[in-house]
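Note that this complex is displayed minus one protein chain, with the remaining chains in position.
Chain IDs A, B and C follow the sequence of writing; residue 1 opens each chain.
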Amino acid sequence: MKEAGNTSGQTSGQKMLLTMTGIGVFCALMIVLSYQGTLPRIEQLKAEALEKAIFKVVPGMESKRTFRMESDGSFTEVSGKEKDARLVYAGYDKEGKLVGVAVEAAGMGFADVIKVIYGYDPEKEAVVGFYVLESKETPGLGDKIEKDPNFLANFEALDVSLTEDKSKTKNTVVAVKHGEKKNNWEVDGITGATISSRAIGNLLGTSTAEMAPVLHKNKAFFEVKKGQ
Amino acid sequence: MNQESLFAIFINASLINNFVLAYFLGICPFLGVSGKMETATKMGAAVTFVMIISSVCAYGLHALLVSIDAIYLQLISYIVVIAATVQLVEMFIKKMSPALFRALGIFLPLITTNCAILGLALFQTNKGYGLAQSVVYALGAGIGFTLALVLMAGLREKLNFAETPNLVKGTALTLLIAGILSLAFMGFAGLGSN
Amino acid sequence: MFKKTLHISTSPHLTKGIGTDDIMRNVVWAMLPVALYSVWSFGLGALVVLATSTTACVLTEHFLAKISKKESTISDWSAAITGLLLGLTLPPGFPMWMAFLGGVVSIALGKFVFGGLGYNVFNPALVGRAFLQAAFPVAITTWHPVYAPDRFTTVPSATFTAPFMEPSTVDAFSGATPLSAFKFDHVVTNSYDLALGLIPGSTGETCAALILLGGLYLIARNMMNWRIPASILLTVFLLSGALYLANKEAYPSPDFMLFSGGLMLGAVFMATDMVGSPVMPAAVWLYGALIGVLVVVIRIWGGLPEGVMYAILLGNAVAPHLDNLIRPRVYGTVKTAKKS
Partner (left out) sequence: MSQLTKDKTGEGFWGNLANSPSTNEFLKGLWKENPVFVQVLGMCPTLAVTNTAMNGLAMGLATTFVLLMSNILVSSLRNVIPKQVRIASYILIIATFVTMTDYAIQAISVDLSKALGAFISLIVVNCLILGRAEAFASKNTVGKSMLDALGMGFGFVIGLLSLGAVREILGNGSIFGIPVFPASFQEWVIMILPPGGFFTLAMWLMFFNHRKQKKAAL
């Protein structure tokens, strides 16, 4: 307890400045070192997690390329490290043929925003895969959107075909009550988790309505191999 | 980029995912100053005020850090900025309105260690909110915090004369009430989702 | 508020007033037709739920009084009322162990921790019900049909689920209550069925007519603050009426809003809890209006089909403020005197 008193007597502005600078330099050094030290590993883990998700939603995919969507609806290939950009991931099979494009989408669920990634096949004009990236839906109820096999079966071939002039989707994806799915652009909901399954229907509807025409238009662009 | 509407952000921050009752942010002042109505209101107002200011600061700071590619300094710079903001607000209020300063007095320094402020800055960054969205988020969070605090204070004042069992006296009772309030706020879940 | 054992009193000494147990007993009388009708319409499934929750509440009350070395308070009927009310808000065929747990939570968490009767700032039955809703969201929204032919001979299979185990849903039906049918599928149930209870739902919420009758009895005997149900129902009627007039396609009709779900039960028997509601008449009107608005907001814009329980709990939480807001100034003080 006595030591505490010692410091107060001899302080001056200079000393305060000196200590603060010293501590600041030390802290900055520690932070930068730990950042540099962990960076490769963190990026690898993140890339792996993303890869895993993309592989889940684009069946038959062997390799991927990342594109950034520009505000005019065109796409530019990027390295995939950009943060504040709208990215899509094109997947290719062994022969390098385009098998689908993975797109992220988000919408308000029951508890908080739900983030998903889905695969769009411009050839079939359909959603071909779906995976929940982030959700806080009620365990045992709303979180069935992640696990329920019947629900997930909706997204193996969900019709998002375009109108004649390819300018918009023919039908908007929408969730219906469980067991009442009549058309293949409808999502068969989950009993007891109506809100969560509807949220998925809505967010897919909004996202596909916007993205499907753009992606379809750029189909040829995605198919061009690197270096060609 | 995030495209949530301002109204949805406000409802989400204040009611559905109330900072105190769903995220447990700012529990320390919640337990500490919810005993009296008057202090609860003042604390709530002070926190809301600081939240909005530091939300704007955090937005600018994040943009700066991204542009100089020094995102690893995020946490340390946020906390420094928040501490500085609280200091400035304190000095500003002292000068402009001594009456308000006396009323808020002891609460202002306490806000620095209120995790709700730092939590707000971190969440808005994670969610990628723009400036307007961040401000509305801060406003919602502040109002939600005040609401929880004021409701709790009202109930605790009402219970002042109750013969609560010894077993639950003190913090335990406050936590139990908070749990029930948290249950009641679950009614807001999904608001605006359809 | 209503203590049976007052030791000290100042003049004037009233010799006879309405005691707590008088009121409570009459509340039981008022609720009895509702309970009987639910047993008649849902059969053994409802009977078991009502009996279990009531027993659980009475036992918990007795046990907690014993361990805190106080005189048991079960004779004031309040625990029985809590149990009965809780049972009336649960679906028939609800697993016994869950109903029992709900009863324990109602009394322990909703009443005992606050110091017992007179201090239960939240309606105890609703605390128990909200706990069950959050804990077992699937079981509490599993309904059984009304007027099933075998209702007096067989008990729904979920009822006797072993404690802590998941109830079976073999004979439960996944159909919806009128509210969820409207919310999710836009199907409107006709108001005649609603008023007479020809619909599935929680045990006690289906027959609006009997609930109103019970309420009128209590109001007639001056044992209930009539302003509370009046202001809740009026608010719901006006607000949903305005919405309905604005857009008949999107919003339900006001009579549907009034008679469906737990609104009647909540407005008449739950929001009127004397501890959780304000005292001043103006504050009472505000309290009712607030609950009414919340009910409409949650039902129409919220994620859940029904919001009466949450609305009343939130109303209970706001009640102390409403009294403060309306509280008359102490004679002789000046309004501007409050300057820090």
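Keep in mind that, in the parts below, a contact is a pair of C-beta atoms (placed from the backbone, for glycine too) under 8 Å apart; a residue touches a chain by one contact, two chains touch by 3 or more.
Every value quoted in this text rests on a predicted model; they were computed, and no experiment measured them.
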For this session: In the full assembly, spell out which visible chains the left-out chain is touching.
Result: A, B, C
Exercise. For the chain left off this view, which of B:37, B:89, B:176 or B:191 is in contact with it?
Worked result: B:176
For this session: Have a look at B:76, B:91 or B:132 and name the one touching the chain we're not showing.
Result: B:76
For this session: Go through subunit B and note every residue touching the omitted chain.
Result: 21-28, 31-33, 35, 72, 75-76, 79-80, 83, 112-115, 118-119, 122-123, 126, 166-176, 178-180, 182-183, 186
Seminar exercise, completed: Touch rule applied to subunit A and the missing chain gives residues 1, 3-4, 6-8, 11, 15-16, 19-20, 23-24, 26-27, 30-31, 34-35, 37-38, 41-42, 45-46, 48-49, 134, 138-141
Problem set entry | Touching residues (missing chain, whole complex) on subunit C | 98, 109, 131, 134-137, 139, 161, 164-167
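Just so we're on the same page, only the chains that are shown with their structure count from here on.
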Seminar exercise, completed: The distance between the C-alpha centres of subunit A and subunit C, rounded to whole Å, is 44
Problem set entry | Distance from the mean Cα position of subunit C to that of subunit B, given in whole angstrom | 32
For this session: Please list all residues of subunit B that touch 2 or more other chains.
Result: 189-190, 192-194
Problem set entry | Sites on subunit C at which at least two other chains make contact | 303
For this session: Would you mind writing out the residues of subunit A in touch with subunit C in their complex?
Result: 110, 138, 140-141, 177, 191-192, 194-195, 198
Seminar exercise, completed: In the complex, subunit A touches subunit B at residues 27-28, 31-32, 35, 83-84, 86, 106, 108-113, 195, 198-199, 202
Problem set entry | subunit C residues touching subunit B - in the complex, by the definition given at the top | 68, 109-110, 112-116, 118-119, 121-122, 127, 130-131, 133-134, 294, 297-298, 301-304, 307, 309-311, 313-314, 317-321, 324, 339-340
